[in-house]
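A single protein chain has been omitted from the complex, and every remaining protein chain is retained in its original position.
Per-chain residue numbering starts at 1, and chain names A and B are given in the order in which the chains are listed.
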Amino acid sequence: MNNAQRNGLLAAVLLLAMLASLLAGPVWVSPSDWGAGGLKAIILFELRLPRAILGAAIGAGLGLAGAVMQGFLRNPLADPGLFGVSSSAALGAVISLYFGFAASALLLPLFALAGAALGMAALSLLVGRSESLILFTLAGLILASLSGSLTALMISLAPTPFATAQIVNWLMGALTDRSWADVQLVVPLIVLGAIILAGTARPLDSLTLGETAARSMGVDLGRLQWRVVIGVGLLVGASVAAAGIIGFVGLIVPHLVRPLVGHRPGAVLLPSALAGALLVVLADSLVRVLPTTSELRLGIAMSLLGTPFFLALLVRMRRELT
Amino acid sequence: MQMRINRVSLMLRGRPVLHDLSATLQPGRVTVILGANGAGKSTLLSCLAGLRVPDRGTVLLGEQPVPGMDPRVRGRQIGLMPQRAEIHWDVDVETLVGLGRMPHRGRWGLTEGDRAAISSAMAATDVTALRQRKALRLSGGEQGRVLLARVLAGEPHWLLADEPLASLDPAHQLDVLDRLRDAARGGAGVVVVLHDLTHAARVADEALVLKQGHLLAAGPAANVLTPEVLAQAYGVEVHLARTADGAPIIVPVRRIA
Partner (left out) sequence: MGLRPSNACAPAARPPTQRARTLRRVAPLLAGLLCAGVLAGCNQRQPAPAPLPDHPRRIVSMNPCADALLQPLADPARIAGISHYSQDPRASSVSLEWAQRFTATAGTAEEVIGLSPDLVIAGPHVALPTVEALARLGIPLLQLPVANSVEESLVQVTLVGAALGEQARAQALAAEIRAAVAAAAPADTARPSALVWQGGGLVPGEGTLVDDLMTRAGLSNLSRRHGLAIWGVLGLERLIASPPELLLAGEGGDSPDRMLQHPATARLADAVTTGSYPGQLLHCAGPTIIAASARLAEARASLRP
């Protein structure tokens, strides 16, 4: 199966998964209910459909961001959170929860986006013109560490245990009850980020040979760096704004996809986006139908999925090394 | 188009590395850069490739200063094989060699011209049999040939190589030297940094000898690769000889006190 066929297959499976997710939930909706109007149609069109689209968009964004990060850092274990932008976006959202800005449900995502933008600005100021990967990783670490500490501070200063619970709950990530308004805010940003990152495929391929060879072939590494920062920042910021912190997608999906496409970094991008979307849509459907009393938080579901994945990875590596 | 080094000086981390170097490099000829460790050979090669900008002076390709060239145009004209072999992903040989076509590629897939260049580059370096193998699993020597094939696939007008014979077995060392000479015969200008004097003598049409960032000698190989120059450059006494069929041999004999 060549790459184009595989991508087509992934896209088809994704579409099926999205359709299935429209049906699944505490209230089962069957296809015959769609035209009938009434309660179930409302659930379908106002709640499930935006949620499915949002889940697919976020999954695609995170998968793509992870693929680009891994290609750029030449590290198969890099994660989009390494830039610190997801932490600063989360901090923005937590600030809006802490100060109780409740005029509109859209205020929280806007704060998260502002946090992401400030995080990117801080990253750019820290890194300057340098193209050193170590400097980059360190700057991202500083940003993540600072945002994380401030977030923990906000949690500890919360006035009542209920406020604490609300913040902690949001951080665990969920797509519950999202609406078309969230879709309108977040999906254009994800599309923009994806367009910016789509052009990085060739430069990432050239980095297979190392920076010197890549530059000798005419690749502008400085420009690549900024496209990566801005693109990943947009994708990650938008996804945190919509759903809180959803980990592991950016890490696992490109890793799984890579051997199937021959390890070429540029070839990993599109399948990672499609597979990431598929993973999030499936996970989100799963948390809706699991018989737990309250809906399992999506971020927790992803973490639970991630751990056995890493275990399998470790076992395989041990076997290969001995 | 000639490549001209015009009074190039460069400082790195506060230390002077190249001093007022001038030379002219001709296409269709193999120029070897020689010198002791730290003499500035790799730095000079980087300047030729446009990866470093001299503090003073300039490198010209024809009439154009190399640092000012559009990077893609420069990538098409000049191909560099760096000293350190880096392969970061577990791709197969054909993909790796195909990366050399990057300066030429349009928006979409590989053209017939691209595929032809890749095939002939693989044939020239004798790696066609390895095309489906994973590059990271190859031996050091095989990887070296694959990386040379990558540069050849770009069909550059100027081929710059920094110690391309490292970790190759003798048969393949001779093969690579032959390929470099073929490239020159095909019209490309070839500039190679070598540290083995016999190899240098074997392949060089012209030679540049550096000593501590200064140009010690430049010119046709026969004039430059003499015991006097080499003694000054390396601080060793060398013995020149020829094999029965005329191939040159340069052997370092002892240190000069």
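One rule holds in what follows: a contact is a pair of C-beta atoms (placed from the backbone, for glycine too) under 8 Å apart; a residue touches a chain by one contact, two chains touch by 3 or more.
From a predicted model like this one, the values you see are computed outputs, not experimental measurements.
Student: From the list A:79, A:182 or A:284, pick the residue that touches the absent chain.
Tutor: Selected residue, touching the omitted chain: A:182.
Student: Extract the touching residues of chain A with respect to the undisplayed chain.
Tutor: Its contact residues with the unshown chain are 25-27, 39, 42-43, 46-48, 102, 104-110, 113-114, 116-117, 120-121, 124-125, 128-129, 131, 159-163, 165-166, 170, 176-179, 181-182, 184-185, 188-189, 226, 230, 234, 237, 288, 293-295.
Simple rule for what comes next: only the chains that are shown with their structure count from here on.
Student: So the centre of each chain is just the mean of its C-alpha atoms; given that, what is the distance between chain A and chain B in Å?
Tutor: Those two chain centres are 44 Å apart.
Student: Report the residues of chain B in contact with chain A in the complex, numbered from low to high.
Tutor: The contact residues of chain B facing chain A are 49-51, 70-76, 78-82, 84, 86-92, 95-96, 99-100, 102-103, 105, 147, 150, 154.
Student: In their shared complex, at which residues does chain A touch chain B?
Tutor: 74, 202, 205-210, 212-213, 215-220, 262-265
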